[in-house]
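Beneath this line is the structure, given in structure tokens, with notes to follow.
A single protein chain has been removed from this complex, and every other one stays in its place.
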Amino acid sequence: MYIELKDISKSIRKTEVLSNINLRLESGKVYGLKGKNGCGKTMLMRVICGLIKPTNGTVDYNGVVLWRDIDVPKSIGALIENPSFIPGYTGYENLELLSSIKGKTSEEEICDVMIKVGLEPYDKRKYRKYSLGMKQKLGIACAVMGEPEVIVLDEPINAIDEAGVELVRELLEELKKKDKLIIIACHDADEMNVLADEVIQMEKGHII
Amino acid sequence: MRKLVKYDLRNGWHNTYYKIGIFVLVIVVINIIGVNSIKMVIDNNKINADILDYICFVLGGPRYIPEGMFSMYVIPVLWLLIQVGISYTIGYYAMNDLHAYGQQVLLRSSSRAKWWISKIVWNVTMVSLLYVIIFIVTIVSAQIAGCKWDWELTTDIARDVCNIDMIAGKSQEILIVLMVMPLLTSITLSLIQMVLALILSPMIGFIVVQSIVILSTIYAKKWLISNYAMLSHNKITCASDIKYTDGIVINVILCLAAFVIGLCYFQRCDILPKNEEV
Partner (left out) sequence: MFKMIKLELKRGCTSIGMLISLTMGIACMLYQLIPWINKFEKSKKMWQIYEEYTSFTRGGFYNLWFPSLLDAASIYYFYFVGIIAVLPFAASYYKDKKSGVIKNICTRIRKKTYIKAKYIATFITGGIAVTIPLIVDFLLVRLYIPYDYFCTDGTLMSAVTSWGEYMLDHPYIAAVLLLFAWFLWGGVLACIALTVSAFSENYFTIQLMPFFFMLILFYLPGFIPVKYSVVFPYFFLTIFGNSNPIIGIVISLVVATGLYVLFVTREAKRDIL
């Protein structure tokens, strides 16, 4: 499985946020996006997920072009910016509701993925009572639940404790071995070096 | 697709069940007022009310105002409460879903068209549910009040309580205008509201739809589509040119237009964090 971005550009209200991005991403690797704040990492992730349409260029998923052949990538999990869930449901209930849309994830798999990120599946607390780190962990669990082919994580280790970071590392390693294509953005240079196989440096909407 | 619809119905219910509860209360109060008003006419004229009289009180609409006789106008609060209640229940769900949790839903739905169709299905289901509630509550109230089941409007009650001075249509026509057209018109308006909420904002959608509703109570014009929902503004009960056949065509066209416009826009729009300006 591969993702190929050809000549991707995006302007929002006359401001060019992405400019002539050309990338080929292969499965079985972890790609790290690195760059200053506002360089376009999150925008690029949004383009890959199909949440925004590029002004120019194409996003090719294994020969299937996004916005031409399909609207949304067939198998993708994403955590972009702040995680958002239903405040009145528990973490498990939120994941169960989302998994019911595709119907591929069993109860055991949901529990398993929550444990892997360091959350208690049968915790009765509602999402609104979660700490920031717990919300972030739930966001990661949501993105990797069902083991999609492409996983996009924007600042996954934000607000997570050391033990949690270790768990996330192990999880990403496991998914890499299962031939998944993982894209992460991270400000921590050391963490990026550990997690990512290939680092993509961005600046002002370009890849350098 | 089925799973997406199931998600929307489940999540939509979770978001709107308390609004539906309030709506039920409002309908009950409207029916209590209706039963009392009709009872006064029954007692004065020594007649029996029909089930259709009670339905007409709730859904019949405000009095027809001929051109130039604006001094007769009274804001039809009870009828407006139903329209506002439907708008309020529908109003915010789709857009609230899209800009937060709904992004995850969209990624799992694997098609923007499916997401939009699912929202349309939710919308139509919700409006239909609200009308089922209206009919059930009204029928139960009418039965408790001891109505007859001839499905014919009573002239005195129609004139004194339901703002209808003449009845010049066949029974089937009256049934269609009174029971089918309000539902169809409400579905159309709620789809228009959802499209405007998607493109502009939920508040703008609400304002536009309610503008159509309030202006329809004042002017009996064909282009103000809420007129088709009112028996009191129909050609069979007053001197207007509002025909239900035109209403069916216009409503269907507008529903399709709302669906297509929403689909075209949604398939191209960027989903970015939205700051609620309005």
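Which chain is which? They are A and B, in the order written, and residues in each are numbered from 1.
As a working rule, contacts are C-beta pairs under 8 Å (C-beta built on N, C-alpha and C of every residue); 3 or more make two chains touch, one makes a residue touch a chain.
This is a predicted model, so every value here is computed, not measured.
Student: I'd like to know which visible chains would be in contact with the absent chain if the whole complex were considered.
Tutor: When the entire complex is considered, the left-out chain reaches B.
Student: One chain is left out of this view; which of B:G91, B:G169, B:G247 or B:G262 touches it in the full complex?
Tutor: Reading the full complex, the residue touching the unseen chain is B:G91.
Student: Which one, B:F206, B:Y228 or B:Y244, makes contact with the chain that was left out?
Tutor: Among B:F206, B:Y228 or B:Y244, only B:F206 touches the chain that is not shown.
Student: Of the residues B:I20, B:L81, B:I139 or B:I250, which one touches the chain left out of the display?
Tutor: Going through B:I20, B:L81, B:I139 or B:I250 one by one, B:L81 is the residue touching the chain not shown.
Student: Over the whole complex, note the residues of subunit B touching the chain we left out.
Tutor: Residues 70-71, 73, 75, 77-78, 80-81, 84, 88, 91-92, 202-204, 206-207, 210-211, 214-215, 218-219, 275-278 of subunit B touch the chain that is not shown.
Keep this in mind: only the chains that are shown with their structure count from here on.
Student: Centroid of subunit A to centroid of subunit B, CA atoms only: how many Å?
Tutor: Averaging C-alpha atoms per chain gives centres 42 Å apart.
Student: Show me the residue ranges of subunit B that touch subunit A in the complex, using the header's touch definition.
Tutor: It comes out as residues 3-4, 6-7, 10-11, 14, 100-101, 103-113, 267-273.
Student: Which positions of subunit A touch subunit B when the two form their complex?
Tutor: Interface residues on the subunit A side: 12, 46, 49-53, 70-74, 76-78, 80-81, 84-86, 88, 94, 97-98, 100-103, 142.
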